[in-house]
Structure formats: C-alpha cells, structure tokens
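The structure appears below as structure tokens.
Missing here: one protein chain of the complex. Every other protein chain is in place.
This part shows chain A:
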Amino acid sequence: MAAIATRRWLRFRCKLCLTLAGQRAGPCGQTPSCRFYSGSATVPKVEGANITGIEEVAIPKKKTWDKVAVLQALASTVNRDITAAPYAFQDDPYLIPTSSVESRSFLLAKKSGENAAKFIINSHPKYFQKDIAEPHIPCLMPEYFEPQIEDISEAALRERIKLKKVKASVDMFDQLLQAGTTVSLETSNSLLDLLCYYGDKEPSSDYHFQKSEKSEELEAAEENDEKSKKADHQFGVTWRAKNNAERIFALMPEKNSHSYCTMIRGMVKHRAPVQALNLYTELLNNRLRADVYTFNALIEATALSVNENMEDKWNNILELLKQMAAQKVKPNLQTFNTILKCLRRFHAFGRLPALQTFREMKAIGIEPSLATYHYIIQLFYHHENPSKGSSLIIYDIMNELTGQKFSPKDPDDDMFFQSAMRACSFLRDLELAYQVHGLLNTGDNWKFIGPDHRRNFYYSRFFSLLCLMEQIDVTLKWYKDLIPSVFFPHSQTLIDLLQALDVANRLEMIPQIWKDSKEYGHISRNDLKEEVLMLMARDQHPPELQVAFADCAADIKSTYESQDARQIAPEWPANCLNYIAVLFLRAGRTQEAWKMLGLFKKHNKIPGNELLNEFMDSAKASSSPAQAIEIVKLASAFSLPVCEGLTQRVMADFAISQEQKEALGNLTSLTSDSDSDSDSNEGK
C-alpha cells in the first residue's frame, strides 16, 4: 500500500516539475512547447514538440490518500537498529530487558496493565463518561457489555447473542419458549452458533494475551499425541451430551442445513467426533446439504475417531471428499490443510497421501498457504531418525516458495518458518537455511515468524547452524546482527558459538562472549561456564591474552561466590576449580591461584595432575621449595598417585634442606602405605 502510494506520489511530483520546467522554457523560445508527457517522466523531446504553440496543461486529479499512507512510507524507511533493543521494549532504560525471561515478563506486564485498565473501565462505565477528546475517540470510551433490553422478546435474545452472553441467551430462549412465542429460525440458528462455538460455556474475556497463552498450551498438547486427550480435558471445553446446544437443537421446530452444520462443527471443535459423524448421517437422511466448513470439520472428526487404523481413516477421508465432489461442494484451502494436518498423525503412512493431496490441491488451482507446507515438512521430518536417509522434499518446497510474499490464510501459517528451519538444521544444510531466511525477509513475510518462543526457536536453530557450518567471521557478523536486537540467545547457542570460536582458533573472543552471556542472564549456567573455562585453560597463550583470560576467570569465580551469598547450594565443579587455578597461574596471579588450592580442600574436590605440575612449575620459577613441598603435601593429602612423581621432581629441581627432605620422605611413605592399604583392602 505504502509503496504504491509513494510511487504515485513521486510520479505526481515529476509531472509537476515537468510542467513547471516547460512553462519556464516557453517564453525563452528555446523550446516552444510545454508539451507534457504523462507516461514517461523523461526529458521532453524537442523534435516532436515544436508543432503547435502551447497545449493544454492537464491538471492531475486530486489524489486521495489512504489515512496511513504517509506513515507507511515513513515506516518503510526505518531499519532495524542492531545496537538497540526492539522497539516494543524501548522504555525506561532501567526496564529494558536483557534476557528472554525478562523480555517475556516485560511484555506480559505491559499487556496486563492495558488489560487491567480496560477491565476497570468496562466494568464501571459510569465513572468514565467524560469525553475529553475532540473529535471523539470511540476506543477510549467504555464498551457496554450489559444488555440494554430488559423485557422478554426476540430482540432481547438477539442482543444477548450479540453480546455473547451464553447463559443469559439460553435463559431468554427458555423464557420465550415458556411464554409461547416462537423464535425465528434465524435467531435460533445464531443462538446455536454461539452455543456450539463456545461449547455451551461463557467465552473467556477477550483479552488477547491470556487467550494466546491458552492456545499455545493446547498446541503443545497437540504435539504429543499421547497426552492430547488428557490435556484437552484440562484446558479445552469438551462436548457434553444433553448440553444446551443439543437441547435447543432438539426443541427447534424447523431446522435447516445451517442448524445441522453448526452443530456438527461445534461437536468436532469440542472433540465429539462420533456424535458429529452420526449427526452428519441424520443430515443426509433429512435431504439437506452440508457446506464446505462442515466437511472440513467432518474430515477432522474422521481423523480423530479412536478405534480405527490409519488406512481405514484415510479411506473414510477419501469417501468424504468423494461425497463433497458428488454434492458439488467446492473444497477450499482449509479442506486440504485439514487433511494434511490430520495426515501428520499417520507418520510415515501419511506421506504418499499427503503428496497426492498436495497435488490435488495444486491441480484444482487452490493456492497452498504456508501452513500447507508446514504440515508437509512436519510429516516428512518430524519423526525422522537422522541415521535413515531423509527426504529432500524441503528443497522442492523452498524452490517453490522463494521470492513469494504471503498473506495470512490459515491460523497455522505462522508455524512454517520454525519447521522449515528445524528441517534445515536437521539436514545440516546452511545454504537451505539461508534460503529460508531469505524467504523470511521477503516483503512482509517476517510477520509470519509467530510469537516470541517461535522466533527464539527459529533464530537459535539458525544461529547454531551458522556456528556449525559458516566461517567464523561471517558467524560473528551474524552474532552482532541478531543478538540481542532480534533474540536473546539460549546458553546452548552460546556454547555452539564458543565451539565455533574454538574451531576457528579465535579464543581471544572468549572474554567478550562471557561478558555478553552474563548480560543475557546465563550467569548460573554451569555448562556454559565450564565450557568458557575449559577453552581458556586448555592451551598456553601469549601473556596479554592470559591476563585477559585470568580476569575473565576471576569474574566467573565471583559468580560462584555470589551464589554462596544467595544461599544457593555452592556447586563448585572440580573442573572449574582446576581451570581457574591454572588460568591464575599462567597469568602470574600466584596468590589467587594458591587461594584456589585452598578451595579444593574446602569443597572436597581433587585437583588434577596437570594443575599440580603447573603449580610445581610456578614454584620452580619463583624458586621456593616451601611451596613445592606444600604441593606435595596437598597431593598426599588427597593420596594422589602423582605424589611420588612430584616428590622426585622436588628432590631433583629444588635445593631443599634436610628437614624438608625428611618431611618429603614421610609424605611419600605415607602415600605408599595408604596405597598398599587400599590394595590389600581390595585384595580381601
């Protein structure tokens, strides 16, 4: 819309300029004409123009502007700022979220604030009557949810239906019936609509955030087929036999196909597939016809029905489709999407039917939506075992889709990018991932990435793939680009990045990454911390780098200590102690390193052999036999096998006094004794 408007506007500008230029040129006599070429905004041709004097100037018609055209044009000039938080989070700097948990609670807080305000206004409309806005702004005024018509009449019933008051409308219907008034077919149908859509329950208040939460849960439940039944009982509304919808349906003196259809749809929606199929037979017996939506619901019901195998179910679906064709009911996108969605449950069996369905829909000219492809990808990649040869269908799909722009056609359209990226990371195909990402950035397609958790999933898969396959420089560029302005990384994502840095031998980046991950709230992730320390401590590095690493190690050490203060169980993994001590030693911070040795004792962890050797090296460098002996003592205290070697080293490398020698002798004999003890113990 905006682009078109802008182009139009530009053309208009050009026209103006040209006419002005022409008029100015006329009196000078150089170009005797003010001819104006409307089609092409090029320079007027001189040869063709000198025929007659001044021609009529066509005044362009007034353009009517869309009210948001200017804003859309302006909005399209704004690019994402990779150094800033997303616009939705821009607030008081103190409140800007730095981790995914914080960002979630930020959004929740904002939304629930709005909802609370709305709730108060709507529940006490009489206090919010002052209309200060001029012109009047309707959306700021309280909405009236209370029925205004008090008497018992069909109009009152219609009003209650419109306000979606399920219970009130049923009561009104009953009162009307008792009073002997007949309710018109149209009104009772819309009452049935209401009852069937909400499953004879009051609709949950229309506050979006809660609603989407709930549907997510449902979705998650749907993912695992096993749990779905239980989950539905918990979260969704189930169809109860003899509920108001069925009662009113039975009471209705005349029923048309709409009444039947809405009943069937309601039953399927609230998981009563058997009743739905029975009602369909009844509908056929009454020589009525179902509409396409009802068939869609029936297809779902067929797939839902319990005790039938996949082949029977598929045959039943085919049978329904044949009936559709026989009754000249035109299938729509939802028909095929429903079939594919149901075929997902059939796993491997569903593949061939799915392809056939897809071809059928292509053949009859129904344009697939993103959800269609999502179902196919799920069918082919979801339950795949990586060791088996996997399908290549995603390449076909991507070839088909590249460059297209989409508009929402199915409620599941926003699942596509997630599942496509999952397939990419499954196939380990970076090129394909780039292709998917390119598609995401075509036109307004980015809007289909779905809610927050799906975006996070998509980007962390994408980034992990980058870490795995791409050159480190490019990966780091993506890192800067995506994090944190698009998503906050998971700790596993950061570990992937660290490993990529390791492969590319760019360990000097590690302190920076640690700083970032601290910011993104991974301060208590032990696996991440261990990875960072391990990579830093593994090899020797030039001194400047060692100093930087030691600083980073000290920082990580402080995170463990601050945890102590917060009374979380002080879990000091032995590896981390080792790494930190080594890093201190290498950076020449011997004092702190020795303190680390103290921590080993305190937390009852055993220092590694390499660490002790390094300590010995440092003792030698500072030529302090006392330290060396201290090390040997420590080793013997843990009764380490390395003790003997260390003792020998001390004997050979240091100038030690007689006393110290004796002390050493005692230590070694002790350890050998304990060794032999343990040996003999084992022997018994």
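Here is the rule we go by: a contact is a pair of C-beta atoms (placed from the backbone, for glycine too) under 8 Å apart; a residue touches a chain by one contact, two chains touch by 3 or more; residues count from 1.
Note that in this section contacts and distances are computed from a predicted model.
Choosing from "Pyruvate dehydrogenase E1 component subunit alpha", "Metaxin-2", "Small ribosomal subunit protein mS31" or "Geranylgeranyl transferase type-2 subunit beta", the protein name stored in UniProt for the chain missing from the display reads "Small ribosomal subunit protein mS31". Which of A:138, A:253 or A:542 touches the hidden chain is settled by the complete complex: it is A:138. Summary of contacts with the chain left out: across A:190, A:378 or A:491, the touching residue is A:190.
Residue A:88 is the one among A:54, A:88 or A:101 that touches the chain not shown.
By the touch criterion stated above, the residues of chain A touching the omitted chain are 65, 67-72, 74-75, 78, 80, 86-88, 107, 135, 137-140, 190, 193-194, 197, 208, 212, 258, 262, 265, 293, 318, 321-322, 324-325, 328, 330-331, 355-360, 362-366, 386-387, 389-390, 392-393, 395-397, 400, 408-411, 413-414, 427-429, 431-432, 444, 446-449, 468-469, 471-472, 499, 502-505, 534, 538.
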